[in-house]
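Here the complex is missing a single protein chain, while all its other protein chains stay put.
Going by the order they are written in, the chains are A and B; count residues from 1 in each one.
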Amino acid sequence: MIRGLIAATGLVLLWQGFVWLTEVPPFLLPSPFRVAQALLARWDIILGHALITGTEILLGLALGALLGCAMALTLVAWPAGRRWLLPLLLVSQAIPVFAIAPLLTLWLGFGMGSKVAMATMIIFFPVATAFYDGLRRTEPGLLDLASTMGASRGAMLWRVRVPAALPALASGLRVAAGVAPIGAVVGEWVGSSAGLGYLMLQANGRSQADVMFAALFVLALMALALWFATDRLLRRAIPWQPDSLFSPDLHSFNDRKPT
Amino acid sequence: MLPRGLALAGQPVLGTLDITVSAGSVTALLGPSGSGKSTLLRLVAGLLPVPAGGRVIGDDGRSVAGRVAYMAQQDLLAPWRDVLGNVVMGAHLRGLRPDLNRARSLIAEVGLTEADSEKMPAQLSGGMRQRVALARTLMEDRPVVLMDEPFSAVDAPTRHRMQSLSARLLAGRTVLLVTHDPLEALRLADRILVLGGTPAVPADVAVPAGRPPRPAADPALLAAQAALLERLAEAVP
Partner (left out) sequence: MMKRILAAIAALVIAAPPLAAQPARDSVTLLLDWFINPDHAPIIIAQERGDFARAGLDVRIVAPADPNDPPRLVGARRGDLGVYYQKNLHLAVDQGLPLMRVGTLVATPLSTLTVLRDGPIRTLADLRGKRVGYSVAGFEEVTMGTMLESAGLRLSDVRLVNVNFALSSALMSGQVDAILGGFRNFELHQLDIEGRPGRAFFPEQYGMPAYDELIYITHRDRSRDPILRRFIDATEAATHFLVNNPEESWRMFIAGQRRELDNELNRRAFASTANRFSLSPGALDRNRYERFARYLADRQMIRSVPALETYAVELPGATTAR
């Protein structure tokens, strides 16, 4: 936590130093001081927009993760469907958001629904592919063993493949947590009247670079908080996955060395 | 029984076979790497489809499916379940209620403690994990036990201990043991088959006197080991 704060302070100092050194005009890159001023002057407005975007992000993440898992499981459990579901999955990733955004607003209106839908679409792919990959790559030895033990097809999927694929799913969820804010903001750019993305657009139109960066800063904070919260949650949910970079954190296990 | 042998991916791996394994005894399959011993074992385990005309049957004439327990070179412990959970894995996969008391006593029999039974596989050493695998195999309580180089991944002293342990615990079951270590075969087996040639066919080899597990210090055993090593070395191109 302390290290995080030090890192953050260092970044802010770097930013200030860069602005001071390069003398970049404030309408292109305002100094941290100006951004802080803008943030404090409008903190209630920014907070209101941040709550809206935050809700879009969380809902999009939840929905996208759920659908992604469902897709991955369907691909594994239904070999016949895989042939046309897999291309569908890939195409879903290739469609640029602003191409379908007008359609989404047509069907879901101008409210939060279309933004959540857009965030969901962006999150769906990383979760689906990561989980699908994990399910496919189950250690063959485990599958062999389960087969000799007389496991049914359902047991193979739910009691062997799925638990074994949880680390892969976790990777996909981490990516999703990183990408969710982008999904929500892009959705707002393309058609919304509230949220941090909308605030950035409006500030852009009014040449208010400090407000734009203030909104950006808040968005970055939210993205960081989301990523770390997701990471922590995942590590707690899947404690058996040894993580060589974070071993001091596995305080639920004792430190006995293996014999 | 494989009247026409077995080909994998077009390459003949196993030649015409007709092996009868005596019940209640340990049969060792020896051979250099790639000689098809694992293939044969997987065939018996039901992991490979039996080719046309072939049969894998018990002495009652029925297929052995459902009556085998399989123990591989890797411990294959599920990292998401603790030791106890792994030992009762079979029941868990079959959707049945596990006999936890029996599981606990098996864990003790393989030399692990009560505290160990709550640990996760990541916290165990290689030797300990293989013990858990052995307990799991015993938990299955099947008449036929198939072992594919089960102790080759652990160090020599542990291997020695595990060999003695398994010989004791598996007594009375029909064991088909695949190994590339002649010493292991000589210590544990009632009958040794050496797989050689392409496609591979088995050949019987003399087994030293005495009941397994035979002491490693026995001079007759050591001499036999030397002879076997020579024979296996010849087969390697």
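Simple rule for what comes next: a residue touches a chain if its C-beta (ideal position, glycine included) is under 8 Å from a C-beta of that chain, and two chains touch if they have at least 3 such contacts.
Just so it is clear, the model here is predicted, and its values are computed rather than measured.
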| query | Which chains here touch the chain that is missing from view? | reply | A
| field | Residue among A:Gln16, A:Gln93 or A:Ser193 that touches the chain left out of view | value | A:Ser193
| request: Quick one: say which of A:Trp78, A:Phe110 or A:Phe228 touches the chain that got left out. | output: A:Phe110
| Contact footprint on chain A, counting only the chain that is left out | 25-28, 101-102, 105-106, 109-110, 189-193, 198, 201-209
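What we mean here is this: only the chains that are shown with their structure count from here on.
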| note | chain A to chain B, mean C-alpha position gap in Å, rounds to 47
| chain A to chain B touching residues, read off their complex | 139, 141-142, 144-152, 155-156, 159-160, 163-164, 166, 238, 240-242, 253-254, 256, 258-259
| note | Contacts from chain B onto chain A in the complex sit at residues 42, 45-47, 66, 68-70, 72, 74, 76, 78-81, 89-90, 92-95, 120-125, 127-128, 140, 146
